[in-house]
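Right after this comes subunit A.
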Amino acid sequence: MSVETTSNLEQEYNFAYLDEQTKRMIRRAILKAIAIPGYQVPFASREMPMPYGWGTGGVQVTAAILGKADCLKMIDQGSDDTTNAVSLRGFFEKTAGVATTFKTQEASIIQTRHRIPETPLREDQIIVFQVPIPEPLRFLEPRETETRKMHALEDYGLMHVKLYEDIAKNGRIATTYAYPVKVAGRYLMDPSPTPKFDNPKIDRMAALQLYGAGREKRIYAVPPYTGVRSLDFEDHPFEIQSFDKPCGLCGAEGVYLDEVILDDEGGRLFVCSDTDHCEERRAAGHTGPMAADPAASQLSKGSSDAEDTVQ
Partner candidate 1 sequence: MSVTLNDEPLLNVSGLTKYYGGRIGCQDVVFQLWPGEVLAIVGESGSGKTTLLNCLSTRLPPSTGVIEYRMRDGSMRNLYQLSEAERRFLMRTDWGFVHQHAADGLRMTVSAGANVGERLMAVGDRHYGKIRATAADWLGRVEISEDRIDDDPRSFSGGMRQRLQIARNLVTKPRLVFMDEPTGGLDVSVQARLLDLLRQLVADMGLAVIIVTHDLAVARLLSHRIMVMKDGLVIESGLTDQVLDDPREPYTQLLVSSILQV
Partner candidate 2 sequence: MTVRLYLNGVAKTFTMHLQNGIRIPVVSNVDFSVAAGECAVLGGPSGAGKSSILKMVYGNYRCEEGQILVTVGDRIINIAGAEPRRILSLRRDTIGYVSQFLRVIPRVSAVDVVAEPLIAQGADAAQAAGKAKDLLARLNVPERLWSLPPATFSGGEQQRVNIARGFIADYALLLLDEPTASLDAANRAVVVSLVDEKKKQGVAMLGILHDLDVRERIADRIIDVTDFQVTAA
């Protein structure tokens, strides 16, 4: 990534929309966040030309680190072609004019909502998470003054109260997303609403992880190769979801699957949530048990259609 101060593409916007002072402010927050892994750094979140909940935090972080030479991938629930991903990708194409891609391998910056790509990330990549509620203790302790003290004192028993409640009510830890983690043995962190399936990916990840919460005005980070441990009990250890079938289209196992309803007769299909991963595999010749199903092939075709419109 390189820092650019002007854009010759869209003269009416500064490069990547935000003014340079704002980007500097955000970069300072990011640097501080990297220095204190998992710690929520307050920042002066700006009004963005999109509603809160659409990723204003992630967009500001991306805008602050984006350079002209970067290649941006934008995913929403694993997919590059859902509304949120399409809109935010369009936003940066228009305001920064950077290259965009669907391919995890090609991207230098990946902004994501609710998923982490199946393909392991590299040291030269940065992943930016959109975070709705950065405070993992918030649902149990509404006072910000109190949660900040709890972080300062590493007073995290309360988080286990929530996990206890899960087991008491469901017989197991039923938290399946935004599963709380402890970063570098110190700060409790909400890994954003990614499925807990992705938690092992953020442990000792090669890429830098940046988390931005626009409405809550917080940035936090996990530097490359930082230990991230999912909380659990000795007798109820952390487990990720497992799927008893492979992806219907590409046959991948050990990946996160989405359920897709195919028709009104109860036909359903489990497919890779990470659409890029699925397509790469199919391109390489892998096929799943449902690949020949007409409804399923329609689905996979629809996905590549969307890709066409971007090009």
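Regarding selection, all candidates are chains of the complex that A comes from, given by their letters.
To be clear about the criterion, contacts are C-beta pairs under 8 Å (C-beta built on N, C-alpha and C of every residue); 3 or more make two chains touch, one makes a residue touch a chain; residues count from 1.
Since the structure is predicted, the reported quantities are computational estimates derived from the model, not experimental observations.
Of the candidates listed (1 or 2), only one touches subunit A in this complex, namely 1. Every residue of subunit A that touches candidate 1 in the complex is listed here, in rising order: 140, 149, 152-153, 155, 157-158, 160-162, 164-165, 167-169, 232-236.
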